[in-house]
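The structure appears below as structure tokens.
Note that this complex is displayed minus one protein chain, with the remaining chains in position.
Up next is subunit A:
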Amino acid sequence: MKFYVRRITFYLVTLWAAISLNFFIPKLMPGNPADIFRENLLRQGGEITPAMEQTIQLLFGSPDDSLWEQYTRYWSNLLQWDLGVSTTKYPTPVTELLAEALPWTLVLVGTATVIAFVLGVGLGAWAGWKRGTWVDSLIPGSALLQSIPYFWLALVLVAVFSVNLGWFPIIGGYSAREFRAGPEMSWAFVSNAAFHAILPAATIVISSVGGWLIGMRNMMVATLSEDYVTTAEAKGLKPSRVFLTYATRNASLPSLAGFTITLGFVVAGSIVMEQVFSYPGIGKLMITAVTQKDFALMQGVFLVITLTVLAANFVMDIFYGLIDPRARQNV
């Protein structure tokens, strides 16, 4: 019991610290948001009409309250789940932007991460089992895949499959032309969105499968040299049983731990992928917020990421405590 109390207290303190940092760090960033907003408007192709010039001042006017007052107000708003209003996407509340972006990121990055994990661990286990044969040639190949720069891979996929071959759409989470009124609950929309997700998902899977594969394969090789595996083989157990129940099960533990943490980061989206494919997810919001000094949006995005990463760690901690008594004693 003491273990759990201690863990929960630890996480509450971390949560407080993370949220406070989340408030202060953006305030410390240099630069003038109004100026950046104006210049961005001009560079993105836009004209500042005289009426807008006035209202930009109003929107970005620096708050007169002290930092402490802002901090306490930030907390009280936060507890009412009020994250403020975005300046770059004015006048949309940050919560609305997050609610709209989260499902896209969760479904796409989540699914792709699971696929990459299952594929990587499966292939890795098999490659470890068949060590010393031709299957080993998977290793350099996957190492190479893993080292391909992410954005480059995305750009190449777009250039080849979308622009040259025309098999897949170039951008977007769905066809804006066919669904002009936005997302709807219909089979046509879901299949359209799934079709649009293929290339982005492929980018994530291709660039992350290698890591899982190599990790799993190495663990597998180590596990296979354990005495209990030799014993199982000597007992004359079926190879499939040795492979699954003895070797894979034990070798996959570290990968599973890593997987939980990765899942925590899924909400952060995949910044580069979302940028290249104009995918309407959280990573895209994060870039916009950081480059344009949209404090409210930045705090909102970081808050969501912090919360999920902490939650994933927490679940992992509790889970480990359950399955491994040593974890409970050593804390």
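By our rule, contacts are C-beta pairs under 8 Å (C-beta built on N, C-alpha and C of every residue); 3 or more make two chains touch, one makes a residue touch a chain; residues count from 1.
In the analysis below, contacts and distances are computed from a predicted model.
One chain of the complex is hidden; its UniProt record names it "ABC transporter substrate-binding protein", one of "Cytochrome bc1 complex Rieske iron-sulfur subunit", "Nodulation protein E", "ABC transporter substrate-binding protein" or "Anti-sigma factor antagonist". Of the candidate positions A:58, A:79 or A:185, contact with the hidden chain is made by A:58. Per the touch definition above, the residue from A:74, A:174, A:212 or A:246 contacting the chain not shown is A:174.
Residue A:92 is the one among A:92, A:231 or A:245 that touches the chain missing from this view.
Seen across the whole complex, the unshown chain contacts subunit A at 30-32, 34-37, 39, 41-42, 44-47, 49-59, 86, 88-92, 97, 100-101, 134, 136-138, 140-141, 144-145, 148, 155-156, 158-160, 162-164, 166-183, 192, 195-196, 274-280, 284-285, 288.
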